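As you look at this complex, bear in mind that one protein chain is not there, while each of the others sits in place.
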Amino acid sequence: MTATVKYTKDHEWIRVEGDVAVVGISDYAQSQLGDVVFVELPEIGRTVEQGKEAAVVESVKAASEVFSPASGEVIEVNPELEADPAKVNSGAETDGWFFKIRLSNPGELDSLMDSAAYKEFVEGLH
Amino acid sequence: MRYLPLTEADRHQMLASIGVSSVDELFRDVPQAARRSGPVEGLPNFAGELEVERQLSAMAAKNVAVGSVPSFVGCGAYKHHVPATVDYMVQRGEFLTAYTPYQPEISQGTLQVLFEFQTQVALLTGMDVANASMYDGATSCAEAVMMANRLTRRKKAILSGGLHPHYRDTTTTDARFIGFEAVAMPAAPRGGEDLVSLIDADTSCVVVQNPDVFGHVRDYTDLAQMCQTKGALLIVVVTEAVSLGLLTPPGEMGADIVAAEGQSLGNALNFGGPYVGLFAVKEKYVRQMPGRLCGQTVDADGRRGFVLTLSTREQHIRREKATSNICTNAGLCALAFSIHLSLLGEEGFTKLARINHVKAVQLADRLSGVKGVEVVNETFFNEFTVTLPRAAAGVVEELAKRRILAGVPASRLFPNGKNGGQLEDHLILAATETTTESDMDALVKALSEVL
Partner (left out) sequence: MTMNSQGRPSTPAGADTAIPETVTGNRGLQIEEALIFEQDSPGRCGVDLPEVPATPMRLGAVKPRARVGLPGLSEPQVVRHYTRLSQKNYSIDTGLYPLGSCTMKHNPRLNEKMARLPGFADVHPLQPESTVQGALELMDALAHWLKTLTGMPAVTLAPAAGAHGEMAGMMAIRAALDHRGEAGRTRVLVPESAHGTNPATAAALGFSVDPIPAGPDGRVDLAAMTAKLGPDVAGIMLTNPNTCGLFERDIRAIADAVHGAGGYFYCDGANFNAIVGRVKPADLGIDAMHINLHKTFSTPHGGGGPGSGPVVFSEALAPFVPVPYVVHDSNGFRLVEGNGQGTAFGRMKAFHGQMGMFVRALAYILSHGADGLWQASGDAVLNANYVMARLQDTLTASFEGPCMHECLFDDRFLKGTGVTTLDIAKALIDEGFHPMTMYFPLVVHGALLIEPTETESKAGLDQFVLALKSLAVRAKEGDVAYFQGAPRLTPRRRLDETAAARKPVLRWTPAAEPALAAE
């Protein structure tokens, strides 16, 4: 989970696997949100845009928009999250992934932070 | 002033603690031009209880109370007998003066009531889940349409001509401002609507009422299936909650959403409000449901308790993205509904419904015998429509002078020319368990005389 993962300033991560990319929220994000109770995922086939809302993650007291880190078409969503939204808390950057997209413009990832840069970014928030 | 505990001595001490010399100084941020030097002019000063009672009693005395005369007025609000227990329980200070149960540890009373209420509404309507109530049946209906729009991602609602015009108008107001289409069918006093042919790829829902505003009772199972095949939702409106004790409930007919008025149980007529909107849906739609929801959980000691839940749908959290802007439920009215239904139980509620129907049958039979009166309905629950030889509004006024409230002239709800209004001679009458033989005698006699 190092070389190919990128992060956004809005605490989403994206991991490229060929021409498909997996998207989720960072471990820092889940710790700020508290217990996740529900995730609203995009429909398969939907086109998402970099920086625009693609999903919603709900805790008891808050609902947060999840913006897509890159543009593309949604090809898969995590089937486990409906029955077990707690996976977002326990495995935000592993089995708590949200959706997968086929990238339409892989160059968009260049503007995102790598693991080390994101870690520094989060430390600077305090 | 009996509601203000501070004494002059208190105020003096408090001003000293704050470090100002007068209360006026605390208002220093108010622009000079808007600061008044004393109480608003042209309004009376404070009054003791006796005086206030006299003033308000004088106003109340100018009204004819439904229980004091033969009354047959329905159309969305019904005179039922509310057992004495209900009003006493509702006035317990811990129910009456409690806030919204946002702190569940000290609100288990209110929360358990809401959980029981939600269960009762689901049982009555034959649906999977219900919310903790809405403002009234009409706003429930409008919210149901908006929920159907969200679920189907379509924007056109078809409103039956049997839907109560106030419910129709509440929905069309929202349609205009919130941005969807509400197609209102003309008034259908004798039924015969073909709603199915109107359902197309833009239709989010079809809204029907059962019994409808003219009293007709129908089985909407086929319509529910047709809606489903075309991807639209069926919304069934019920304005007389007691009917759910006798008729097949909308849930068993295949309704997707039920929007109803609960006033008939536990709540007085109150000249139109406050009432209690009921809202019930199929399980799969739960997260798109507007309004408050109470859910079961456990506390830190493992004991069962209740909390408000799924709040992230609501405006104070989602703000711009809320499912609706509703902030309140009908709290105390829902409590009254629940207490009344608890007293009635299975036996009482179903019996009450049968009594209502039988009274209406008796009334219809007696009115059929009055020269010039024709009963329109073949089916009804406790309310039906008749035609008269002349304008019903005038007849109702004349009977009012004889201290009989003869029902609702259809022209009141369907004014001339609008929505198929050739209904000036139509009169809608309701009978409930409170309607007596002598009430019916009085009506029959008076009608025979004036017609």
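Read from first to last, the chains carry the letters A and B; within each, the first residue is number 1.
The rule is short, and it goes like this: a residue touches a chain if its C-beta (ideal position, glycine included) is under 8 Å from a C-beta of that chain, and two chains touch if they have at least 3 such contacts.
Here the structure is a predicted model, which means the values were calculated and not measured.
Touch with the chain omitted from the figure is made, among A:Asp35, A:Glu53 or A:Glu120, by A:Asp35.
Of the listed residues B:Phe214, B:Tyr285, B:Phe337 or B:Phe380, the one in contact with the hidden chain in the full complex is B:Phe380. Among the residues B:Met147, B:Ala224 or B:Leu293, only B:Leu293 touches the chain that is left out of the figure. One chain is missing from the display, and on chain A it is touched by residues 34-35, 37-38, 58-61, 85-86.
Methods note: only the chains that are shown with their structure count from here on.
Taken together, the chain A residues at the contact with chain B in this complex read 37-38, 58-63.
Chain B makes touch with chain A in their complex at residues 287, 311-312, 317-318, 321.
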